[in-house]
Structure formats: C-alpha cells, structure tokens
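In what follows, a structure is listed as structure tokens, so that the remarks can point back to it.
A protein chain is absent from this complex, but the other protein chains hold their places.
To keep things simple, chains are lettered A, B and C as they appear, and every chain counts its residues starting from 1.
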Amino acid sequence: MNTLGEKFSFTSFGESHGKAIGGVLDGVPAGVRIDMDMIHEALDKRAGRVKVKGAVSPRALREGDEVEWLSGVMDGVTLGTPIAFIIRNKDARPEDYEWLKHSYRIGHADRTYQEKYGIRDHRGGGRASARETASRVVAGSVAQQLLKAKGVDIKAKLVQVGEEKNPERFDEYIAVIQRDGDSIGGIVECVITGLPIGVGEPIFDKLQSHLAFAMMSINGCKGFEYGSGFESVGLKGSEMYLSDNHTLISGGIAGGISDGTPVVFRCVFKPTASNRKTFEAIRREGDEAKGKSIGRHDACIAVRAVAVVEAMAALVLQDFLSK
Amino acid sequence: MNTLGEKFSFTSFGESHGKAIGGVLDGVPAGVRIDMDMIHEALDKRAGRVKVKGAVSPRALREGDEVEWLSGVMDGVTLGTPIAFIIRNKDARPEDYEWLKHSYRIGHADRTYQEKYGIRDHRGGGRASARETASRVVAGSVAQQLLKAKGVDIKAKLVQVGEEKNPERFDEYIAVIQRDGDSIGGIVECVITGLPIGVGEPIFDKLQSHLAFAMMSINGCKGFEYGSGFESVGLKGSEMYLSDNHTLISGGIAGGISDGTPVVFRCVFKPTASNRKTFEAIRREGDEAKGKSIGRHDACIAVRAVAVVEAMAALVLQDFLSK
Amino acid sequence: MNTLGEKFSFTSFGESHGKAIGGVLDGVPAGVRIDMDMIHEALDKRAGRVKVKGAVSPRALREGDEVEWLSGVMDGVTLGTPIAFIIRNKDARPEDYEWLKHSYRIGHADRTYQEKYGIRDHRGGGRASARETASRVVAGSVAQQLLKAKGVDIKAKLVQVGEEKNPERFDEYIAVIQRDGDSIGGIVECVITGLPIGVGEPIFDKLQSHLAFAMMSINGCKGFEYGSGFESVGLKGSEMYLSDNHTLISGGIAGGISDGTPVVFRCVFKPTASNRKTFEAIRREGDEAKGKSIGRHDACIAVRAVAVVEAMAALVLQDFLSK
Partner (left out) sequence: MNTLGEKFSFTSFGESHGKAIGGVLDGVPAGVRIDMDMIHEALDKRAGRVKVKGAVSPRALREGDEVEWLSGVMDGVTLGTPIAFIIRNKDARPEDYEWLKHSYRIGHADRTYQEKYGIRDHRGGGRASARETASRVVAGSVAQQLLKAKGVDIKAKLVQVGEEKNPERFDEYIAVIQRDGDSIGGIVECVITGLPIGVGEPIFDKLQSHLAFAMMSINGCKGFEYGSGFESVGLKGSEMYLSDNHTLISGGIAGGISDGTPVVFRCVFKPTASNRKTFEAIRREGDEAKGKSIGRHDACIAVRAVAVVEAMAALVLQDFLSK
C-alpha cells in the first residue's frame, strides 16, 4: 500500500510530525555512484528554496531536509541491496496542532482518515501531509540519475497558473494571490526525452496508465492528460492524424508503448485549501475550529509540485526499464 | 502484464482475429448467481448494438459476441474458483489484413508493436484491437453485479462530442461526421454512488490513481480527471472550498479515500484514426498502403467506450472492496 | 491466487469435471517456435501413458489430453501476447460423484473446501483434483523449451518408493502394492544443469524459497529439501565443508543464489488416500459414504508427479530468468 513499483520499488514511510519520514528503494543496480548534490537540488526545488521564477515558498525555511542514508550505499556507491534513508522531522511543535485532535479541516483528508482508521496522527496532517513528498523526491532523484546514465531526461515545468499561460508573469500573479490570502490552481507539463521505443505494455500496463497512476497519487492533482489530452474532444480525425505536430498530439505513446518521440504529459493541481480567505469565511460562519489558520501556506502548490512530478515520472520509468 | 487487480483480478487474452478472446476472473466469491442477461446487455452496449441516442455502430452486426463459460461457474452459480470465459472470433477474414503485414497504419500501434516484439499478429490490430475490450466488458459486468449486491452503482454516459455538450444533439452531430467520412472526440463521465467511506489508500494506492490507471488503459483515452479536474487551474481556493457544489469539485474523494459522496470522473477519447478522410489524404500523398481503408469505422469511439468505462471502474472497485 | 510468477506468469483455471481446464501463460517472448510434441510427451508422462519403468497408470486411458491453443501463438510461433490454452474434460460422468455431494472423503480437501467456500464442485475433487496438474505440465513444458534454448536442463526422476531405493525394483514394488489395494509414498529428485551463476535473490526471494513454494503446491507433496537436506542434521561442519561431494551437499545454491553447479532438490509424496484398503477399512467401521471407492487409483502418485515437478521447476526458473 505504501510501495510503488515492482522491479525498482519505492516504499515510503513516516508521519509529518513523527520522528522521521523516509523510504526504502529496492532494485537499484550495484556499483552506481550517487550524486548527493543532485538530490539536494531536487529537495530544494520541492521545498521552494530555489526560486522558480521568484515564487519562493513561505514554508522553505522550515524544512532543512537532511538525508541520512542507512543502507545500500557504501562510500557513495550503491551495493545492489535496498537503500534506506530518513529525513528527521525537526520543527515538530505538536501544540500547534492540538486543536486538530477534535476537528476536521475543510479540503483535507482529516475526516476520511478518521473514518477509515479510527485513529490518525492529527499533527499537520500526519501521513497525508505534503511533507511525505520529500521522500518521493529523494527516491525519484536517485531514479533520475539512473535514467540519465541511459540517456533518458525528465524535465517538468509550470505552464499555467490560474488563467495565466505566460511564464514571465507567473511570479507577479502568484504574489498577488498570496497577498490576497487566497490560493490558485496550476498546470505542470513534463517532457521525457531519450526514452527508447518499446517502453510500456499493450493492455493494462500501458505507459500512460502508469504515469497517470503516479501523478494522480500526488496530493492536490485532479487530472492527467498526455499528448492532445482533453483538447482531443474537439479535434476531428482528419485534423489530428494529418497534423505536422505529431508529438504534441500523440504524446510520444502509441498503443501504450513509447514510440521514440518525446513523451509529453500534463497534470493539474488544485488551489490549496490552506488559505486565509477560506479560513476567514468559515470563521465568519461560526465554525471557529475549522477556520483556525495554521499560518504559512503556498498560494500555488503547483510550483512545488514540479519537483514531485519529475520524481514520480522517474520512479515509473526506472521501474519499466528495470524489467 | 495482462492482469489487472490483486484480490479480484482479471487476466485478458486473445488476438482480435485469432481463435478466441477471453479472460480469467480470479477472486470472485463463491455462491453468487451470475445474471447472464446483464452481461449480454453490457456487450450489446459496447458493440453499439443498443442505440445510445441512436448512434448505432456500423461494426455492430459483425460481432455477435457469444460467451462460453469454461470454469468457475456451476449451474449459473460461482464456485469461488477462477472463472474462465471465451468469445470465439467468428468473422475472421485474414485476407482483409494481408496488406498490413508490411505496412503500419497511422494512429495505430502497428509500428510500436513490431519494434517491441519483432513480430505481431497484423490481422485487425491483433492484440491492440479494440475487440479486446469485449473481454473487459464481460469481466466488468460480473464485477458490477457483485458491486450492485453491496449497493454500489456505476453509471457512465457521454457528456460531450466535439464541441457539443447537449446530449439531445449527439446523434445528429455524429451522423454528420460519419457521412463526412471523418471522426470526432468525446468525453465520458462516470458517476459512482453507494460507495462507502474509506475506499482507497492514502499514499500511492489512492482511489483516483487506480481509476486513472484503469481508464488510461482503454484504447483512445487521452486524459482523466475527477471532481473539478482541469477546471481547477482557474479556481481560487476561496471559491473552491466555499462552493455549495461540493461533490462536483471534490469528486467524492479526499486524500485518496472515498468520502461517502458520489465519485465523479471524466475521460476523453480521441477521434479514431480509422476514418475515410485520413485515408484519402494519405493516399493523395502517394502512400497507398497506409491509405488503404478497412471499410467500416466508428465516427465517435467514445460512444462505445461508455460500456468499457463502466467495466473498468467496476473491476477497480471490486478489487478494492475485496481487500 | 491461481497465478504463479511475475514476469513469466501462469494462471490456472478449471474444475476436473467442468467444461475444461486450462491456463494463461503471460510473459512468453515473441518469435519462439513451440514444439507441440514435447508438450504431449510431458502430458503422457504425467498421465502415466509412458511407461516409467513399467508403472503404467490405470488412469492413463481416461485422459486423452488434447490441448487447444486459443491465443498467443500464430502458425506455431509465439506472438509475445498471452498464450491461453484449454483441455476439454471428456469423461465427465457426474453421476459417479453424486454421493460426494454430502460426504467428505478422508485424506482429501473436501471438507476444507466446503468450510472455506460454502460451496464446491464435488465432482472428482473439482478444483482440488490432480487433473489440474495437466495444465501445469502444458505451461511448464513451454517454460522448459524456453529454458532449453538458454542451455538450462531440468530432469526429475523417482529415487525412492517406500523403503526401496533401487530403481530397478520400483516396478515390482509398486505392482505388489497395487495388487494389495494399497498405496505407498515416494521421493522425486530433480537436477537442474546449465543454470548460470546468480539466479535467486539474497533475502526472501531465494532460489530455494521459490522452488520449495512451487513444489509444496503439488498435491500430495509433504516435504522439500535441497543439497544435503534433512541429512544435514547429523552432519558436522568439519565433514560438510571439507567434503569432496560439494554439489550433493550445497545443492548448487549459496546464500539463495545459484552458484553455477547443478541444483539438486528432492520432494516427498505421500501415499494417495484413494486406495481400496482404506476404503474397505472405513466401510467396516460402518461409514458407507466415506468408504465408497471411486475405482481406479494410482498405487504411487510420485510416479506421475515426476512430470509435474519438472513443470513447476521450469515455471520458477523461467520466471527468474525473465526478470
């Protein structure tokens, strides 16, 4: 249930305000040198510590993610045995979350967790917290390095924020939303180059099926499309197949199998529920508990999702290439 | 690779112009009476033999799908052992496909198959043919019956064809496209009611991940979204979470787990590549082989996809409820 | 539950007196010519139709196993798609088994099935019948052919019947038991040559774990050992590791991984419960139903198990070599 992949698998564990989060990567080939700097760059990108066109996350300072490697690596080189790593949770102030013990936040999984398990770690969302994606990014970065060695490159970027499609204006747009105490959705596009022909299985284990599965597992992702995606509805066959822009339309996949051209897909991320405006409105309606703000929030979670989209794509592809 | 699900699993086999297509359903509880009429109704819907607002498929007559049950059922009641069934391929005219031996059709998986396997059953697309979905519909219909007994209802329908969103006009719209020798995309929406709270796992095995996986495995599906889906990009948090139309926006899932309200998702289907206009255009460009028409085609594959969407959703949910 | 293997998997279906038994083999590489004669030889061996040192099975005539190939093979060559096959059940005389509807045979799984499922196909043991192993032999023979092409050879033989260890006397020994209306146990030894170094995984997925799993799944198998096996208990380290007969002791596996020498393992098969003496004794005690004989039986099921042991070993190894 907390494992993704078969021959190259990633098992994730940890609550956001417990002792540590972490993971186990199984199926990593032996004898590969791991570039720790690349892993930290990916973590910085996810944490909003790198400026993605200026959209610095207010949560950036909080998470100084230090990765401790417990097994599978000797002198920086993989042993072919499972790689276990942890990131200790530093800034655990459980008192901040005491009120959540008996309250469900709107737009969060608080209630479904309580119903499903009868118990939950209420602190900061516990297992449902986006903090868990830090482990995904560590694992995904290892996968990305393995893929790079085979010539496969994964590159995601933000292509839309609200109605804005011009990247030059994303900063400004998000800053306005942030000042306004509101949040906004965004679309992340990912392009995979260098993938050989033949990746994917024809019936259920189609390449697009596994990519969709992985992307939909990212918190806040509400949709996945590849190639012409939802625009396909308005296309006529005579336009689609005679188009010069083949890749844009096919998305690099035919019959579930990579066709040798770049694989292109997009995911949409909803606005976060943790925004001041929502809280204030709820409070006005008299529901004090639900309206209690936990302070810092991201105006556009799609910004930080870019690193997670790359990580998840890398985990999927490395698993396919390990079979 | 040809199996979907864990505790309730479906294994699919068969080439479209081989001896038979079929499947094995494992994990079906013992002692359940199977309603064979419901299975044939689902097959008829998939085959376009029932009028879905008049859009009768020109391929309908060809496929008189008779299901032969080989095991797992005694006197119409399940034994708890694997249920194997086959549908024999009647109308096998391999000579119709002789030209495909040395030619790849545009918009089909012919080339990726050949590259991946070094061999393929060229007749009618072989394994990549949409005919394989008949087996999915049989299996899915069994799953739907098991779900119905638990109060879970799955209902899909066509909600958009081209730019048209008014179901009253779908017939006419598709008829025009058909006459024109062209094809068009469509969007299928599926609503699941009666699902208890708690279905889905919090991290990777989210309910939406498994639904997306299953839908993206249907031929021609280019995108999946649930709840507010891609429209989320333009929503502000203050609008989204204070909306009265909760379900439309949440899609019945929170944190990967069903929240007790109806689950709503949509998939988009591209226009089929098998249309006269495309063929003629290719032929004009001098590529005789590629432009060879195989005659009958569906102007809007989304019409028949409705039955497959229901089947796949049922397989996913029955697997979740079997765990 | 009815599937064995991951990258090369076999799904088994069918009740012994239903319409057909059969299976689906997934993960077979494309472009391989299947030798149908070898499959029938293996089936003959399993059915006791070939004289294994004269011990002809009285059930031999009954099962003229004709294999029908439904998919995955075109003109005798594999397509890389799932191979489905069936063997129709001819000699279905359900009236022979009518008495079993309300009675459990001793030494059979009748009662555990009824308790587990609340329903069972009582005819001839249904799914628990040894007839199911015919499907395993077909699948295993395909695997054996794939392995042979890689230089891996699997050869099993009977090495002990009762207290008799001299193969020259097996015939006679079994004939006496048969005449006496009794049954007797046996030990099958299997030797795998040509396996490269490195097959098996170090922790759980050890080579011996998968072989033991597969052998213990054969009806009547009560024990598995490799190399020095149970004799290890009486060995001193100083004897064991300084022995000249390395393979006999190591069994060709070190730390769960093949070491390049022949892999040697043994399985023990209990005497069948279907013997006249047992029935008569039970009848004398007044339990008519339980004591009802179904006529024909094998005095030593280990004879026919030889073909099944080879088949199961082949399925395990081909799965390992497909990863």
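Following the convention adopted for this analysis, a residue touches a chain if its C-beta (ideal position, glycine included) is under 8 Å from a C-beta of that chain, and two chains touch if they have at least 3 such contacts.
Fair warning: this is a prediction, and the values are worked out from it, not measured in the lab.
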Which displayed chains the unshown chain touches: A, B, C
Listed residues A:11, A:183, A:275 or A:318, member touching the removed chain: A:11
From C:38, C:191, C:254 or C:321, residue that would touch the chain that is not displayed: C:254
Hidden-chain contact residue, picked from the options C:31, C:76, C:151 or C:202: C:202
Omitted-chain contact residue, chosen from A:36, A:74, A:149 or A:175: A:74
Identified contact with the non-displayed chain, of C:20, C:84 or C:128: C:128
Interface with the unshown chain - residue positions in chain A: 1-3, 9, 11-15, 18-22, 24, 26-27, 30-31, 68-72, 74, 77, 79-84, 86, 116-121, 126-127
Residues of chain C (touch criterion as defined above) contacting the omitted chain: 1-4, 12, 106-109, 111-113, 115-116, 127-128, 132, 160-163, 177, 182-187, 197-198, 201-206, 208-217, 219, 222-230, 232-238, 240-242, 251, 254-260, 268-273, 275, 277-278, 281-282
Chain B residues that touch the omitted chain in the full complex: 6-7, 81, 202, 323
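The criterion applied here is as follows: only the chains that are shown with their structure count from here on.
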Farthest chain relative to chain A (centres taken as mean CA coordinates): C
Rotational angle, Cα trace of chain A fitted to chain B, multiple of 5°: 180
Per-chain Cα centre nearest the global Cα centre, belonging to chain: B
Inter-centroid spacing, chain C versus chain B (mean Cα positions, whole Å): 39
Separation of chain A from chain B, taking each centre as the mean of its C-alpha atoms, in whole Å: 28
Distance between chain centroids, defined by C-alpha means - chain A, chain C (Å): 47
Residues within chain A bordering two or more other chains: 202
